[in-house]
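Written below as structure tokens is the structure these notes are about.
With one protein chain withheld, the remaining protein chains of the complex are depicted in position.
Moving on to subunit A:
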């Protein structure tokens, strides 16, 4: 992946932003189980960081994915997983389809104010009965004159309590499951919407919510792109999401290993620093190697994506990035936590927080098993009867 002076400069700005504007408040936001989304996004918007790859005519910078991945990577300096996730939802999960397929009017009304940070958004795909199985969503958007009337429920909605609009995947027809869905922009101030917060194992600073829709009316012109193309657009939108998620874990991994090395160097047992046990420093060396291997895979995927984002190889590689990042997060957080002993089991320990937060990596944005299915399909090894 190319690293120009501009990439380095953006990295510097993002890192400084994380260290000065986010990290001093993380403990308070974790305790409050919410963060001031409007304030944080406005600050990010002022610096132009919400529209890195978005078209210039709607306030973006029109840069390629090597810049947005550098951004995601530097967000890893954040001392919790919730903020990188909340920011990534706005920049790389809820907006790619709108930016690419939305009408000019829709982009002016919703994309532009999102890139300045005035409006907060969420991606609403998962439901109580369908998450990784995207084709199985049951929320409907029924045509009634010039409106869609939306009924159903969405689950695990990051930024859900504070979002001003959501990018909703709903059934707009009765055809086959892959061709009857549409992505629709739904302003959250419409009558008939209720939100309820979800308590979670980790990602405490994120206001993850369940949303209910009871006869919610939005104009048909709020649909993104063609009717019935929602599933396909969401599958494309997932590539950005998966790359973002994977890239945002790298620096966190580096930090967990460095913090563990530092702690075990200080902490003595049986007359020597714990780090001096070969089992410990070899294990950390092994984990650091895994992190660098993941970094190389992500950079390779980004290079290919920058060349041609619709390359079938991108889908396979982005799924591998997400799979490996989720798996490594579990292995690494668990491995590091072990060497902290009792301290690792305390609530406020940084490794313990990562242990809780990063566990989501193997679940959100398509579970590990779904990634394996996609990779198998690309390899031609998926049995025909399985859906992939």
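One rule holds for everything that comes next: contacts are C-beta pairs under 8 Å (C-beta built on N, C-alpha and C of every residue); 3 or more make two chains touch, one makes a residue touch a chain; residues count from 1.
The rule we apply is simple: contacts and distances are computed from a predicted model.
Looking at the choices "NADH-quinone oxidoreductase subunit J", "assimilatory sulfite reductase (ferredoxin)", "ABC transporter permease" or "Electron transfer flavoprotein subunit beta", the name in the UniProt record of the chain not drawn here is "Electron transfer flavoprotein subunit beta". From the options A:61, A:177, A:261 or A:372, the residue with contact to the unseen chain in the full assembly is A:61.
Considering the whole complex, the residue from A:16, A:197, A:221 or A:268 that touches the absent chain is A:16. For the chain left out of this panel, the touching residue among A:6, A:39 or A:307 is A:6.
Where subunit A meets the chain that is not shown, the touching residues are 5-6, 8-10, 12-13, 16-17, 46-49, 52, 61, 63.
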